[in-house]
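Here's the structure, in structure tokens; my notes come after.
Yeah, one chain of the complex is gone here, protein chain that is, but the others are all in their spots.
Here the chain labels run A and B in written order, and each chain numbers its own residues starting at 1.
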Amino acid sequence: MIIPGIIASRFTPQGDFESIATVSVGAGGSSSISFNSIPSTYQHLQLRWIGRTNRAGNASDTVTIALNSDSGANYSYHNLYGDGSAAGAGAGANTTIMYVGWVAGATALSNTFGVGVLDILDYANTNKYKTVRSLTGRENNGSGIVSIESNSWRSTSAVTSLTITSQFGGTYQQHSQFALYGIRG
Amino acid sequence: MPVTYKKIASVTVGAGGATNIEFTNIESTYTDLILLASLRTNHTTVGVGGRLTFNNSATGYSERLLYGTGSVAASANNSGAYIIWSVDGNGTGSTANTFSNVEIYIPNYAGSTNKLISSNLIVENNATAATIYANAGLWSNTAAITSIKITADNGSYIQHSTATLYGISKS
Partner (left out) sequence: MPATYENIATTTLTSNTTNVEFLNISQAFTDLVLVVSAKDSGTGTVNTNIRVGNGSFDTGSNYSYTFLGGSGSAASSGRSSNITSTLWGAIGTTNNTVAMLHFMNYSNTTTNKTILSRNSLPDQSSGQSVSAWALLWRSTSAINRIQLYPGGQQFASGSTFTLYGIKAA
């Protein structure tokens, strides 16, 4: 069947990388950002963000994520980072939240945000714990950091929600944005 | 107009385990490949290396690695019969039920130049010792990649290990 060009152009093939939901922080700010009722129909999830909080007295803040509202000591993390002076690595076991990346804090340059790209593979698989990888950084024209972050959630439950907060209790500022994507398998 | 990001094939390891995970007869119609894998083996260490090869070739591989161990950041290089630092899996020495998280990007896989890979992988563990690898790999061979094989360096991949191959198309 021949589809006229005007109609055909509306049917852009989507492929296997799809947008699920996006949260853009408004003028009032937000202490947390949530993605709920995440469908189990994809194989992998990707979260992409830009963010800034009002963490007082600091140009940096850390994005923290709880999966399925689990606040128990069921997480662990590792990182590989460069802070402009040295490369380093860190770790933490039995943590109560995931530490997944960077955003800007209150004393960062105006209008400057931290960013990240995070991947959860096999997020809906009920036979394995969830392993989370992210590439993230913030740059502040004289300070900054870039890192690869690793986190684990010790639960075989399918991931159905992400709750995003700040490690230091900061409020995400207007124009922060978190976008969730699904990758079909 | 082709879709840009398309699944080519997926492998899930069954109850019997698997020594190898393979993708064969890869079409040349895409521009780049992305391989996403979640791996665990039955070997006793925290992390277990995986041998990545193309077209069943055992020659011409080299790599340059940036890595973190949970306490140390370092770098290394290697050459040999396979890429060893791009497809690690968890071993039984790591936290139970924990699988690695692997991303490999292979640009111009069907072209006539030597083949490159850029990979990021993590082997998580509820302890200090774990692995973060950022790797640059080279297969010094101008043949188009038509098959990819992942082989556990020790032991075999256990049930629920997965690998999915995607094609990325430019218009």
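The definition used in the following text is that contacts are C-beta pairs under 8 Å (C-beta built on N, C-alpha and C of every residue); 3 or more make two chains touch, one makes a residue touch a chain.
Keep in mind that this is a model prediction, so the values were computed, not measured.
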Can you work out which residue in A:F113, A:Y129, A:W153 or A:Y172 touches the chain that's missing from view? A:F113
With the missing chain put back, one of A:I20, A:A106 or A:A158 would touch it. Which one? A:I20
The listed residue (B:G47, B:G70, B:G91 or B:G137) that touches the chain absent from the view is B:G137
Of the residues in chain A, which ones touch the absent chain? 10, 12-15, 17-22, 48-50, 80-87, 109, 111-117, 135-148, 175, 177, 179, 181
Which chain B residues touch the hidden chain? 3-5, 31-32, 62-67, 73-77, 105, 107-108, 113-114, 116-120, 134-138, 140, 168-171
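Following the convention adopted for this analysis, only the chains that are shown with their structure count from here on.
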Between chain A and chain B, what distance separates the C-alpha centroids? Give it in angstrom. 23
Give the list of chain A residues in touch with chain B in this complex. 12-17, 43-44, 76, 78-82, 87-91, 93-94, 119-122, 125, 127-129, 131-133, 135, 148, 150-152, 154, 156, 183-185
Provide the residue numbers of chain B that touch chain A in the complex, in ascending order. 1-7, 10, 36-38, 40, 66-73, 95-103, 120-132, 134, 159-160, 162, 164, 166
